[in-house]
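With one protein chain withheld, the remaining protein chains of the complex are depicted in position.
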């Protein structure tokens, strides 16, 4: 009997999708779900949806839930992590303090000042979960969805013996967008992509052996406004990246450091709006809970389609020994030869032998260099987490490409001090 | 239109199988086959079989053949190499000269004195083929079946820009044998195997999460006689290897260095018979040609079943973008972390993006050490081939584990000199 | 008889110093000097100084000179490179064009827009010299002083079989400054420094086992104004760097990107003055020639003291087998474990066995990351040089930390185009 445990299951919309996907696996007719969340109310919501979904599909799955993970970890085969630590209390600090120093973030949950502090808040809990898992279910496959995903996955590979992969759908998503831009059926698109999460690069893009980049460049005049930062990147740096224009604009030093550049390269919402995440995520979160309530009450339909998220693919591949191919975020054991040891995003074969990353080779140097800049930040934050060392986190912020393009070292130190002071109650593990 | 070129197609039994497999690919209804062999008579035989097979399947494939590879290389998508260079003239030298020095080989075509000289005879032609391919069909995927396969594939990765994989069915074959020994359905066997060709190791062997090695050890008393060298290896070194007892007995220093050990650990035929290959291969070769003639004349049926050979899988996966998983022999870019740069056998994902080796991790040190011993021999023979340097080939023979267990340095030098003198007409590239 | 060849000997002040140092080697009483420069007048000047110096010391050295290096390369044991290619014609372009895009350089001859274009102009000639040396004096030890030194040395390690080391006195110089700041005798200072040239880091600084950094930090209030950028770096990033405040301010994104920061962190001259090198170097060059003329005429004394430059140390160590320790710039074969393959500055042992780099270990990650940013630029410029590829040079400029902190991608492209157009006559090897 396979057992799937979701930590942070109170994110009921996400949990619902993972469950729906798992229920849709043909040939896997039953098992155990365990749901964990420290928020008993949201956990109840998730539990109810799960029971309803299981009932709808008529499959033989049991559901249990607990606010104490150690009640349910034992026996877990697959551990899905989607925890969120103190976001409501800090998301505005993450945005507003840097803004006063000129660092204008759109999303800011994976890198930059916001991403670094989110990692500092979330990392200690994440590492405790993994330590519990080492004891209770040492052979479980751990799938991490919590952001900063790449950084937290790296911390896991450094600090625990658990088998951890970081998952994100940005490569799939971008390939769909590219298919759309090019008006080519997705299944006819051949591409090779690799890098680090949100900064992977489509280094090849073909149909029937024909390079599609010339065609994509020809279409820039008509498409530019839909994805300005990514097209600007493609034109100048030679490859299309995997994160949305707005979020991606925060990763590089070129787009958000001056008001005129923000004006020129960004648009509303996910195309780069200032504070888009900080201003909206609390609302989205509440709306998600509402939506789940409507699904439970029957006001809204519970969708049963399988999504392209990889978690169910991994469960299917390993449990039923069906070969699946995913993009996974894993330790760089020479997979991308010109990136250092760290967490990289590459094609992985999954079957009963688990998640097996494939060798990619060498990225074009200019793209590798942009990846390395963030990998250094990750490395320093992981150092901060593992050694409970505030100073390493400050160094990390000094190296963030956008922050370094905007501020002096002294300004960065002051910004860091101010953020630390504001978030201090949630940074207790740093003593 | 896909084009598949077979170099050494005069090995008609092998060529027939590859063709049969390709014709059996569902959804691939046509293409071009090009056959090359320097022996016009055997090439004619292969050509006739091909035409007959295509006719039988009713598929839309054309067949052309030539004794000059440069007539047909252009446009090749898949190049399958199964050449054989001067074997009839030298197979007895390969066996008899070493035997006079106490090195008693059973097969001797991939390692040891026989394997090293086969490499020295075959390598120069193989490298010329690759140089022609670089010019005529630089994007072709090259699949090498010619022995010493691992060594010749390594030479290719060092000397050419062609994308080359070495293929062998020994891991599949051994997994079938293990399933039989254990009386477990093959599809229920979960295993992880890696190493170098013929010396890969089943480091895990399970069913439903249960380690099957204890059961295999329990069955040793009844099974030992069927596979003595492999069971002896498993008992003492901790893992089951991928080559037959007879051939495998030549790879290690433990089994064939003293008459009493040969007596004890070997049996007839493929279980270790002295000179089994040298004494029989010329006959087998003639019988194969005869069998093909009978198939053509209708005396014998032309089988149409797809075999487990990987060549057609690779063609299917890349051409039709169907994910396939093979064990391929590829450059060790950190895939097996405790083996050096060289040619290793690991799980590869194949799809439209080509052959993508997966990261394996670390072999148990005692098994890695046995692999490294042969990898040093490969390295030195490749050095001999690329630098036309006889001395490196002599060093290689000094390092062959069985030879080193039997002879002194001086004896090895004399053996080498004698073999060189006997085979001199076929070693002209060494000047 | 040892033969020392100076290419670019027309830099007579530098050549004079090297010669003086060599003449001061005790126990090396004679040999041959060969001087090469394409400027016959300046070469004559150098030749005359050499003859005078040899005469003064009474040692048994001969001097020959030629505008054609191939006349004198044969037999060379030590090749010292100090060429300068088209500097007079381009130094103002190197400064003024970037300035119009907001990139305000102080020195700009090793990195940034100025350094990159200097490399593009100088690299092709440098590689030709090395190819000539491969033919004429393949066993010579090559010492490169020409800037961008680190980048050109990297190009050499990638493109030639010559044994090349890059030399600079910045680590010695900085250690003297630190001794002065700390009022500690230089010989009592113990330090470990490593990184890349001009960006090496004093990771340890002690006397008698006592860490001197706390004392240096205590003295910051009084010392800050003498070295503002380096003290700011030490305070915030944790280590003192090896290049002067002014030049170092160009390497990082923090100090010169906004007028207020330039105002705050820089001072006149070598402390960061805008255009200091472009505005003064042509004059310095002329003054140097004048000074040499005065020395020849006897108006000024010819100094005979040995300097701390390493060239004579290398010659002494190898020729007389006296162990010397230098900081050399060499290929990173795992010497600094968290820097990639590239050109690094580490302690080297020199004796009759040549220049033997020592293993350093791991740099603090924040310092390594700053080094890696420039190593990526070097890598791309080397790619541009070896593949005659303009696009790689443009990518390099996009990655320059200061340029990336000031400009958008489009602005960088325009700046590059403008510089290319201005310097086109000197970039002929890019076709």
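The chains carry the letters A, B and C, assigned in the order they are written, with residues numbered from 1 in each.
Assume a contact is a pair of C-beta atoms (placed from the backbone, for glycine too) under 8 Å apart; a residue touches a chain by one contact, two chains touch by 3 or more.
This is a predicted model, so every value here is computed, not measured.
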In the full complex, displayed partners of the excluded chain: B, C
Touch criterion as defined above, residue of B:13, B:220 or B:404 at the omitted chain: B:404
Of B:32, B:62, B:288 or B:338, the one touching the omitted chain in the full complex: B:338
Residue, one of C:58, C:221, C:298 or C:334, that touches the chain absent here: C:334
Hidden partner chain, residues of chain B it touches: 232-233, 235-238, 253-255, 257, 261, 264-265, 338, 340, 365-366, 368-370, 372-373, 376, 379-380, 383, 391-392, 395-396, 398-399, 401, 404-405, 407-410, 412-413
Positions on chain C contacted by the hidden chain, ascending: 187, 190, 192, 321, 323, 325, 333-335, 337, 347-349, 351-353, 356-359, 361
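Here is the rule we use: only the chains that are shown with their structure count from here on.
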Reference chain C; chain at largest CA-centroid distance: B
Rounded Å distance, chain B centre to chain C centre (Cα mean): 53
Rounded Å distance, chain A centre to chain B centre (Cα mean): 43
